[in-house]
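The complex appears here minus one protein chain, its other protein chains still in place.
For subunit A:
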Amino acid sequence: MISGFFVFNQKGEVLISRLYRTDVKRSISDVFRIQVVSNSDVRSPVITLGSTSFFHVRVNNLYVMAVSKNNANAALVFEFCYRFIAICKSYFGKIDEESVKGNFVLIYELIDEILDFGYPQNSEADTLKMYITTEEIKYASVAENSSKITVQATGNTSWRRNDVRYKKNEAFVDVVETVNLLMSSKGTVLRADVDGHIVMRAYLTGTPECKFGLNDKLVLDRAQRGNSQSDSGGAVELDDCHFHQCVRLEGFDTDRTISFIPPDGEFELMKYRSTTNVNLPLKILPTVTEIGTSQVSYIVTVKGSFSPKLSATNVVLRIPTPLNTTSVDCKVPMGKAKYVPAENVIIWKIPRIQGGSEPTFTGTAQLTSTTTKQAWARPPIDVDFQVLMFTASGLLVRFLKVFEKSNYNSVKWVRYLTKASGSYQIRF
């Protein structure tokens, strides 16, 4: 298991260092600094030197690093690093050098709590916040209170306090889908799939019991048959789904119901993957021609293939140019396009594309002559976008029911968002 846990800044200075086992020394951080921080070509997140292994995750300008002297569970170590990052974000709103330095005493308290002898312990931010806070807890009067906390921290709903109160009971469900697309230069789809995340923000009183239903195929086959209020194309086939630990997996296994007691506030209820019938919201039609060795001409059309009532926002196309490009003249009907020499791309930003519209970029890149024989590698065109109230998989939330013993009414909101960032790639 984990022998030591460290946080470094960009320069390799130690911001947090905590040892959990006597088999490593504090100076182990120097080894990491030499091997990873000051190494410009790190080709693995795990490095093993002798019997000592370093696991690191980079986040913003920091290195979060765990060191182990045995055959540690690598997946667990990385998950723990991710969790540490998530907890910091939950506590400080962000994680960077400034926030770590500004709260280092608190972080020491946290990592003393969430890692014992190198074994991760309860690490639910919501529960941790009950007893590890920035405010001084009054020393004498806490014993009874503490018992509540400890029961909470070790209980079977360790993610939720039982004293939550809200005047207005609300639950927000965000279905966020990230589309992964890889299109070949011939225009065939090599790979198109959807990573879905269902994020819930629950502001509900007491210990509510929630039931959640989707239009995924198995649910529909069983319970929802004949319930044809929606004509959105019926069932969606999910390849796989994973749940927050609050969801009772046993229930899901037997009858596909998703039932749970939610943590207070925001959490990721579920993630899923779908590979069948993916609706690609944007179609990209590139024509890129190399004219001799001195010019490249571009005609790139973006087509919004979704209902005209919807629109794609924050669309950014990154169109690669050869390394020896000197200038590009760009013509666009909407948005702004410009050549960014430092990254060898043309960036075309379109604030909004209505469904059905087809703006086209035309441009010519001027090249200088070079001596290198190597042909231009033609990296793919990359597109980022967001489409509200649209799911590429066709997934819909059928219902969210909240039961609580005081029987209050709750208001539920559902939003859908389909987006791509760095994952929508078209070769040409």
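Assume a residue touches a chain if its C-beta (ideal position, glycine included) is under 8 Å from a C-beta of that chain, and two chains touch if they have at least 3 such contacts; residues count from 1.
By definition in this document, contacts and distances are computed from a predicted model.
Its record in UniProt calls the unshown chain "AP complex subunit beta", which is the match among "Dna repair protein rad5", "SKP1-like protein", "AP complex subunit beta" or "CCR4-NOT transcription complex subunit 11". Interface note: of A:M1, A:V37, A:I284 or A:V302, the residue touching the hidden chain in the full complex is A:M1. Only one residue in the set A:A125, A:L214 or A:C241 touches the chain that does not appear here, and it is A:C241.
The hidden chain makes contact, of the residues A:N156, A:S369 or A:S406, with A:N156. On the side of subunit A, the interface with the absent chain consists of residues 1, 13-17, 19-29, 31, 35, 43-53, 55, 57, 68-76, 78-79, 81-82, 92, 98-99, 101-106, 108-109, 112, 116-117, 119-124, 131, 134, 136-137, 139-140, 142-143, 146-147, 149-151, 153-156, 158, 178, 180, 182, 184, 190-191, 193, 195, 239-245, 248-250, 252-253, 268, 270-271, 273, 373-375, 377-380, 382, 422-423, 425, 427, using the contact rule stated above.
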